[in-house]
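The structure under discussion appears below in the form of structure tokens.
As you look at this complex, bear in mind that one protein chain is not there, while each of the others sits in place.
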């Protein structure tokens, strides 16, 4: 077990770099006024190149990734991240471009931006996209800004409340708050979908809109979406679609066709770009025709056969320094071109097939609170056998011992022991069968040998952590260790 | 522990590729005469791209490499393989070149070949190099062909015997045999170097030359090299230098200056290209001025400012389809340019420093048969304490448990329990100190708890193997499992 | 099937059987027919891998590779080969946010190292796991100040802050209801008197300044923190972290929050992204810090380990009152920074600045020697500087582009009205020969 920090292998005088020798004569940074100069030297590591390479190789081996094994993490769409995407994104003809170089010297890159935006518009049934937002939550924030801007520009200043289902992703209310919106929760039916009757009384002239995802966080399709849309629109509000759950809809239906006005897409979910341990992602935002003038700056447009960069006066402003996470877009567009229209149409159904297969295979062993066909993911409420004292956390940790990443746990909050599973379409029946087998084994262990589950994991690089002390006495840097 | 073969995850109908759709109409390979077509279908795997990626990722994790940890493998010069080398070698401007494209369309590549050859000539003190041989052993064979050709072209047809020290690398006699030469062994002194007095009587008009490495396989510098050279030359023979041990000489001395006429260099040792689990390597061969006309075809020459490809009539012929392992040359030349003349000169001394440091630190615990300063490597003859029953093999296997690759064992054959250690110059004192510590621990275990050493390794992906059955009942393919 | 779909016909049949539906289509039976998408997508047909390569190679040929003398927020520093090769290890690349710390120590450890390194550079005690980019990190810093101030929600921003940062800050502020007031600049630097006047109203939560500023000037912020703190506001400094190996740190200037973009720590230009924001603060403000934070702890066996910590802050427990909705970081780019700083170390990062400084000052002197250029403002700079010229700026810019050179950037693109100025940047990658060529091209116009 490799347990060193890079600082712990540092030694004075060692170097890991080469730099060009300056060739400019007399200049020295010490000619700057003394008062502008740093007084001490930052304590950065001093290591050789091999030290660095071996260190981070060994550090990487303490991680689990999609290429290590199955990652059934609900709501995260951990599908395969194709290698060709990486190759294309690394092309120096794109990666060496300066964001301020004139459009006429970056036509290839601007075309990628433009064509990807057009492709997303086609897939989502919306009019136009900005690719500038950096992540899903950032897309949400941008989308809500667009929602507010729409009302503001119409002089409809009192619409500062946004409806969010109580099953919503945690970021939804946070995004609304950051955008200066007040949250109104709408309750779910016992089937987990929005209760239309409870929605109706909430709809008034203070409502900016509603944030939804469909299928919702339980993996259930909101069948009454058209009625919801017409109700919200009738009251003057807009519909925001949280694209975190877009994957099952590919080839099946389009948010725009359901009446959604604004949506974000997580390129790192539906469009196969890697999650990178938490980022960089990319959260393009699409809007219906009535909102296109509000999209953030800069924007990429096509004028005849050329691509240009524009700014719009009615734009919400800017949400990013430049064009967003461009290299992530390169990957997503590679994915779309690789699949093409004839394969993209299968993504949704196959993701749904995999989810239902796992659900049906495990519902004797784990408690399924909502019956019926799910979409790309579903939720168990812990073990079916409630007598064992084994919690969802225990099950999750035990799965690590068997070489799986754990599903999402304790979300959605609707159930106490939520286990949310999303297999994605890139996993084979064999992988699912093995996972199902292990889930059943864990359920049996919970009955027969609960201690081994409760004290799991046993074979991971480290075991359960003391999170309380970490939060009580935070140590956030090497110096404080 | 991942134990599947790719064939074991195959399933009929699954695919892992995309290919362009043909657009040529009526043609089908089945139009070939029936008698030319294969009757069955080869049983290749049918797997998805993710299957492939996950499979080989998991397979890779059963391996140990230089970037995993310390690799003190004597005679193999397992130095750091710089990342920039890989980046440069992958440049499409080089990797997409067809070997038969005209020289005027491949000037950049030919320049790399030419400049690398010139650099090697400078470093070795010889006149000219061919880079065509694919590996060290291949270079040896090529070098011996050059030796024979030299005599043949002089009409000196009886020189068919070559002298090899009894401490030589195993390939030396094999290469000689394949080149149609008869081997004459010359004995070593107790200090492990060639016994000049025993050499003298062997030198007659049947001698084509002598194959040596200096420092020799014990890491000892052959101090009498100038006398040996003059004796061999006086009898009409040539001196062949086995470049496997070139590393300690960088910045210290040059084979050409010692009187060697022919040598090979292992680019994957001295010049930092990766070993790749056994290849591809590269084994350039250099010669003194009198032998340049015999170098194999094709040859790369500079004519004014242009690079041309030539063939020579007196050449030994061809030892490769094209220019050898060109992509390996790209790496080696990157290494030379990165170091530059001011750093290359330190390689040898630092490699020697590391070897002597380990040797001096361990000679109480392991039996050092030859005292004194070594060069880049040295040999222990097993544990100092001969009473434990713990063999060199046991020590080697126990090191695996501690996260090290084992040293070379049971070579050279001069000692019964040889442990041959070569740290290389890219390892830090800390790494050496940790290794020294573990070697001492193993020596202590051998005394105090020999069984744990004798039954090692314990923590590796698999443990000691049944090699006897493997050889007796060979199973060489999946079908025979 | 397709290479990314492992389903054989037999698989699908068997799986549908277990589910108890007849066809793939039946899996979507509950979706109203009115919203079913029954058409073909208007998208290209599938390209095989070699066609994809061909396509992007062709597109790449429509971009021009330029020698970069431009900065303005994106800097052409050296990006080591080691970094890109290590971050492509799938254990880093294809992992999710480290929710399961037992199998995510790789990610957690490097974030801990990242936080430590940013702390060293900024002088701050507390640093988070990274932000999207410099501009959004600055906007988040603004929210921290407002949250800290409770009732006051005005934030001052110096006019010398990079306009790209300014735009994002203003956008965020507008929707959250934060009031922005701009501090005047005087001769290219923030006007202390203007700031003091704005502060005097007593309604200011925070003040944002930058180092180096949008002209490349290394401003002297003496007296700033005292004035800001006297007004019970926080000082936020957007600083280029690469320069902090030589320049006075935000901590030394008395800032409460340091933020900025880590792109200068060896990241490719990437046409603007991904980059990485950083956000660091004092011990006191730790619990105001948004985003992910990694802390050290131990496991049940007492082994040192790392974990996401301080998650119980407002965006989680009081999410409807959240000051930030950020729920991921720019993790892989933080790894980029970490490996870069490990390689460069104490000595290398200083050398980067030494060489950039020398190159920039050499270029500046050569330009001035032509007699057609002068510095816009007479203040010290490091690697970037703005010059006025008597030459036609547009023609010059175009001429350099035609010769494969990007920059200086016409200053009017950043600061409308500055029609006769160019912003040049010289990093350690620019050679003497490249600079001399630039100068000689300019001389042709002079």
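Letters A, B and C mark the chains in the order given here, with residues in each chain numbered from 1 onward.
Convention: contacts are C-beta pairs under 8 Å (C-beta built on N, C-alpha and C of every residue); 3 or more make two chains touch, one makes a residue touch a chain.
Remember, it's a predicted structure, so these values are computed and weren't measured experimentally.
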item	value
Displayed partners of the chain not shown (whole complex)	A, B, C
Candidate in contact with the missing chain, chosen from A:14, A:269 or A:477	A:14
Sole contact to the chain not displayed, among B:108, B:389 or B:437	B:108
Among B:324, B:382 or B:412, the residue in touch with the chain that has been omitted	B:324
Absent chain, residues of chain A that touch it	11-21, 47-51, 53, 57, 82-84, 86-87
Sites on chain C contacted by the missing partner chain, in the whole complex	3, 48-50, 78, 80-81, 85, 88-89, 343, 429
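By our rule, only the chains that are shown with their structure count from here on.
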item	value
B-C or A-C, whichever has more C-beta pairs in contact	A-C
Intercentroid distance (Cα basis), chain B paired with chain A, Å	47
Centre-of-Cα separation between chain C and chain B, whole angstrom	46
Gap in Å, rounded to a whole number, between the CA centres of chain C and chain A	20
Multi-partner residues of chain A (at least 2 other chains)	14, 49, 53, 57, 61, 67-68, 80, 82, 338, 426-428
Residues of chain C engaged with two or more neighbouring chains	2, 4-6, 11, 46-47, 49, 80, 82, 84, 86, 90
